[in-house]
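Of the protein chains in this complex, all but one are displayed in their positions.
For chain A:
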Amino acid sequence: MPLLFYISSVIAILATIMVITRYSPVHALLYLVVSFLAIAVIFLSLGAPFAAALEVIIYAGAIMVLFLFVTMMLNLGKQTALQEKEWLQPKVWIGPSLMAFALLAEMIILLLRPESVAMPFAVVTPRQVSMSLYGEYIIAVELVGFLMMTGIVGAAHIGKHKKKNLHRFLQT
């Protein structure tokens, strides 16, 4: 089990590095799918099979396919990749990434400060999760329902193409 975890976390980090350095959006999306699948394996090795299944089905399956469809609708071709290559000069990315990695180093030092705790290997079953979800967290489930409803209405309203057909009396 630890070996599974180490291999999949290395794959997740490498695939994420590939995501933020690709020029073509479709390549980045496919690497991100690989990264999400590796994170699903991490969840499985931590004893969270329900979260692993949701990661594969919703993140890698639904959200990434939505991104892929939008990328296909926008018809971003070779010209976009060339423009990205032009934008991604070292003088652009070296400052922000150095600062981000300084923050990462600080966070790792802080995380390594307390003494290490071994993870207990026990599976949190989907039954436990759903009992707790529909028991004590029921109000949060209803709020998430509101949020999803708002998301649907907002996406349908924003994504609508406005027709420019005026009434025949208003046409000049």
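The criterion applied here is as follows: a contact is a pair of C-beta atoms (placed from the backbone, for glycine too) under 8 Å apart; a residue touches a chain by one contact, two chains touch by 3 or more; residues count from 1.
Quick note on the criterion: contacts and distances are computed from a predicted model.
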Matching the hidden chain's UniProt record against "ABC transporter ATP-binding protein", "NADH-quinone oxidoreductase subunit K", "Na(+)/H(+) antiporter subunit F" or "Molybdenum transport system permease" returns "NADH-quinone oxidoreductase subunit K"
What residues on chain A make contact with the chain left out of this view?
1-2, 5, 9, 12-13, 16-17, 19-20, 25, 28-29, 32, 35-36, 39, 42-43, 45-48, 50-51, 54-55, 58-59, 62-63, 66-67, 70-71, 73-74, 76, 80, 83-84, 87-88, 92-93, 96-97, 100-101, 103-104, 107-108, 111-112, 116-122, 124, 128-129, 131-133, 137, 140, 144, 147-148, 150-152, 154-156, 158-159, 161
